[in-house]
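The block that comes next holds chain A.
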Amino acid sequence: MQQSNTYIIVFSAVLTIVLGGLLSLANQGLKPMQQKSVELDTKKKILSAVTDLQEKKGDEIIDLYGQTIESVVVNIDGEILEKDKDGNPLIAENIDIAKNYKMAPEERLYPVFKYHQAGNKEAVEAYIFPIYGKGLWGPIWGFIALETDLNTVKGVSFDHKSETPGLGARITTAEVSNRYVGKKVYNDGKLASVVMLKGENNAASNLDEHHIDGLSGATLTAKGVNEMLENYFIYYKEYMNKAKTNATEKVALLN
Partner candidate 1 sequence: MSHTLKLKKGFDINLSGKAEKKLAACDQPKTFALKPTDFVGIQRPKVMVAVGDTVKAGTPLLFCKMMEEVKYCAPVSGEIIEIKRGDKRKLLEIIILADKEIVSEPYKKFSAAEIQQAEKSELVNLMINSGVWPNIIQRPYGVVANPADTPKSIFVSTFDTSPLAADISFVLKGEEKFFQAGIDMLKKLTPGKVNIGVNADVSQDTFSRINNAEIHPVSGKHPAGNVGVQIHHIDPIAKGDLVWTVSAYGVAQIGKLFLEGKYDASKVIALAGSEVKNPQYYKTYTGACINKFVEQNVTGDEVRFVSGNVLTGEKIKSDGYLGFYHQQVTVIPEGTHSEFLGWILPTTKKLSFHRAFGLLSFMNGNKKEYVVDTNMMGEHRAFVQTGVFEKVTPMDILPTYLIKAILAEDFDEMESLGIYEMIEEDIALCEFVDVSKNNLQQLLREGLTLIKNS
Partner candidate 2 sequence: MVEKKPAEPVLSKRRKKFVSDPLNDDNPITVQVLGICSALAVTTQMKPTLTMAISVIMVVVFANLIISLIRSLIPSRVRIIVQLALVATLVTLVSEVLKAYQYDMYKELSVFVGLIITNCIVMGRLEAFAMANKPWDSILDGLGNGLGYSWIILAVAFFREVLGSGKVFGWPVFEAIGIQNFPTNGLMVTPVGAFFILGIIIWVQRTKTGYVEH
């Protein structure tokens, strides 16, 4: 049966309206849930650099985040920024690190997440810094959490786009990230960073507080991680210095 053009046009129009309506309805209806999902995802990642979240459910995480995280955005000089160039308020959680990475380091925005005791903003327990860099095949990124001395590593979490499975991709495993815990960033006030060594099963004598065991066969990914960490320690240097002074001041005040 060959329908007339009018029929086809009418049919198409009706179909478009029905399907389009259906889609926008779904979009509107699901929007709040979706936003919450995105938010949860970001917050989960930040928190996982300092605590174990395995047991917690979505709402609990958001609650926990609200209670324990205070976020600020700083620039390369460690100054806290409230508004962006266009005058919109800056929210640390919404900053796209990957986009910032494309700009010159001086122009980037650097979010900082302060982890404190639930409800008590003063009792800071850790600082969480997002990091970003290049692996062997593509970008790698993650968060590093430092203790209040801004020297001892409290925890790290890494992620990557396309490192070699079984080699470089191992940076996401707990086995590797645990190696960082307790290591020191500064050596006598000088930046020493935490460096992943070449090859696995290095002699214990080589693993001092600035060095961790490497990844067999993934020397180049390890090199990317090392560079990423060192870069961001430099970028956050000013902020860290200020935070340290504040902390000592506070301690002095309390005394």
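Keep in mind that, in the parts below, contacts are C-beta pairs under 8 Å (C-beta built on N, C-alpha and C of every residue); 3 or more make two chains touch, one makes a residue touch a chain; residues count from 1.
A quick word on the picks: all candidates are chains of the complex that A comes from, given by their letters.
Everything numeric here is computed off the predicted structure, so don't read it as measured data.
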- [ ] Spot the contact partner of chain A in this complex among 1 or 2.
- [x] 2
Task: Residues of chain A touching candidate 2 in the complex - done: 1-3, 7-8, 11-12, 15-16, 19, 22-23, 26-27, 30, 33-34, 37-38, 40-41, 164-167, 169
